[in-house]
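Working notes, beginning with the structure itself.
One chain of protein is taken out of this complex; the other chains stay put.
Here the chain labels run A and B in written order, and each chain numbers its own residues starting at 1.
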Amino acid sequence: DDLVIGSKGDLSIATKDGDFSFAIDGRMMWDTDYYSGVHHNSSSHSDPGSNAFGSELRRSRLAFKGTVYSDWHYKFQYTFNANSGEKNQLEDAYIKYTGWDFADITVGKYKFPFGLEELVSSKHISTIERSAMVEFVRAGRSEQNIQLSNGGKNYSWAFGLYEGEQDENGSELYNLVGRATFAPIVTDNQVFHLGAAVFKSDIDDANPVEVKFTERLSVHTADKINLANTLNANDHIQYGLEAAWMTGPFSLQSEYVSSTWEDDTNEVEYSGYYVQGTWTLTGESRSYKAKKGIFDKISPKGANGAVELVAKFEHGEIDDDRTGAVENAFDNVTVGVNWYVNKNVRLSANYIMTELDEDDANGEDDGNAFSTRLQLIW
Amino acid sequence: DDLVIGSKGDLSIATKDGDFSFAIDGRMMWDTDYYSGVHHNSSSHSDPGSNAFGSELRRSRLAFKGTVYSDWHYKFQYTFNANSGEKNQLEDAYIKYTGWDFADITVGKYKFPFGLEELVSSKHISTIERSAMVEFVRAGRSEQNIQLSNGGKNYSWAFGLYEGEQDENGSELYNLVGRATFAPIVTDNQVFHLGAAVFKSDIDDANPVEVKFTERLSVHTADKINLANTLNANDHIQYGLEAAWMTGPFSLQSEYVSSTWEDDTNEVEYSGYYVQGTWTLTGESRSYKAKKGIFDKISPKGANGAVELVAKFEHGEIDDDRTGAVENAFDNVTVGVNWYVNKNVRLSANYIMTELDEDDANGEDDGNAFSTRLQLIW
Partner (left out) sequence: DDLVIGSKGDLSIATKDGDFSFAIDGRMMWDTDYYSGVHHNSSSHSDPGSNAFGSELRRSRLAFKGTVYSDWHYKFQYTFNANSGEKNQLEDAYIKYTGWDFADITVGKYKFPFGLEELVSSKHISTIERSAMVEFVRAGRSEQNIQLSNGGKNYSWAFGLYEGEQDENGSELYNLVGRATFAPIVTDNQVFHLGAAVFKSDIDDANPVEVKFTERLSVHTADKINLANTLNANDHIQYGLEAAWMTGPFSLQSEYVSSTWEDDTNEVEYSGYYVQGTWTLTGESRSYKAKKGIFDKISPKGANGAVELVAKFEHGEIDDDRTGAVENAFDNVTVGVNWYVNKNVRLSANYIMTELDEDDANGEDDGNAFSTRLQLIW
């Protein structure tokens, strides 16, 4: 008849013309972390700085998505991580209209367009965790957004209004965000990608936002590290620059981000960059979606899957105006290996070496971690 | 083979004889509200009564439903609105047996049968929000209900026990509710509908229920308005009357409801009515389900969808025995337009004019609002 039904572990059903479709997919990630030093520095431990072990169901998600009348799309995605409500989370709930030539319009809840590593799906990033700087600037996915976006064979752009805090009169404020990418080279195994993004918050002076500068450095079950003291900010701008080059099984990828938060008298800037290289020993190239300006999955060619090596250097630092300010900086080196067993299963191991500029509260200035992930997607 | 599989954006699968089936559907509604005056009267704002803006993912739901052995049905529906647990909600979780001639029996969690506008799906109501009176008398969907119901070509009835509060001995009490409808005229484009419903609560004198008479007046992101002071009630009865007339593209619909709450010495009655008229410019009639005594969807005939105008007048008032009682009354006028772009997508805009009888805490006695909705169902 006129339906196309598929199952590669997921479920998809569509009319032959593609005008109507429905699909369910999901992901599960099971992680373990061994870590020490600055990664285990909370004073609530009996021996801060010593070795510790943690494991978790990092992401356990279901997504329901579909198309009606060819131009109207929806996606619903929820994280069911735990019994307790706090780790469960609505990831996506949006409606997208693609019937205009000029641009697609998306309303609802979804990731805002800022940063290459952030916009690559967590299923397809090269290291187990995203860079600390990227985690800091991603902010939460707010619930009421509206975005225009478009893209072509070698470019993409997105511009939107993203729900922020209320003003002191109880009215919602909206932040502005925009990203554009350009790829002078795009073939199946050659990519040269450039991108830039900016995010400007609208905050009521009378209703400032409490900003915390504590972060985990790529070890998700470990403790957070204090990089600067909390600021009640009423102004914020952040921008990011992206570059990536891929040839055959090799790729280089780098981002610089700067996020500045101000109150009436002071300013704290958190800036940083990472440089990441990957080498697929089995010869596969990463895939690239020019229309969105992002990298995507690696599809193993051989019966034994694909094996990829990854190395990443990351540097972040604080510039804080306040008297007697904490102004920490960190270097983070990650080396890792990914085994894409098949299109649905991935095993990863990362070794992470961290060094702080200033000692943390427990006098530690470095720390290591060994992390593993088993990932099944469908 | 012997299965019927469908996708109009949803998923449905059934045996040809219909004895076994399974389907997944859902809805997303994205709303914006501009409002002022009594709609923005909380003293927590810097300038109560001034203009404010709010937006929200009003409803984001998934429903799973099916049939086994032709007579046994189930439905499971959950609202995933937000990260925080409080806005997420189990809407339906029930088992229904339809094997008896006399009546269907339904146990579990579902809407209780009271009120025409309440029983019409939120996907298919003519204004963006239901009338304030209807919201007040709908109460929550409790979790343990049991109901007998049946209907025919021009009538419907439902009678049930609905879980209430516990008595002081920790034993569950059940409220009684019943509704009957009769439609002397039912054709595809002509309907004359009459209905009545009653709800009687069983409350232990020693364990009264705290009843709040604060309500939003058809603007969901706005503030609540205080119509009467809180009462610790141990007795409650409410009843409703319904009438509707539809001919071709025109419909008129009206309900009167009265809800009386008592403690040992005092009584507060909240009563009200609305009258609503609709006119589908593109000629379509609303659909009517006589077996349930409710209106349902409008199915656009033309390639550009259907356009419907709606106007509603609503009046609510409090009659409070207590000395020095707040006894507010309100008139609410809504005019709006609905564009049914196709069977799955609807755009709506409503303009709402509200007038209170008594001033609110901030001395306001009126307020306006402009609301929009983008709705995608599948």
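Note that contacts are C-beta pairs under 8 Å (C-beta built on N, C-alpha and C of every residue); 3 or more make two chains touch, one makes a residue touch a chain.
These numbers were taken from a predicted model, which means no experiment stands behind them.
Considering the whole complex, the residue from A:Asn81, A:Gln166 or A:Asn207 that touches the absent chain is A:Asn81. Seen from subunit B, the chain kept out of the figure touches residues 3, 5, 11, 13-15, 20-22, 24, 64, 66-69, 72, 74, 76, 78, 85, 88-90, 93-95, 107-109, 140, 143-144, 163, 167-172, 206. In the full complex, subunit A makes contact with the omitted chain through residues 5, 7-11, 24, 26, 28, 30, 40, 42, 44-47, 50-57, 60, 62, 80-85, 223, 341-345, 374, 376, 378.
We adopt the following convention: only the chains that are shown with their structure count from here on.
In the CA-based superposition of subunit A onto subunit B, the rotation angle is 120 degrees, rounded to steps of 5. Averaging C-alpha coordinates per chain places the centre of subunit A 40 Å away from that of subunit B.
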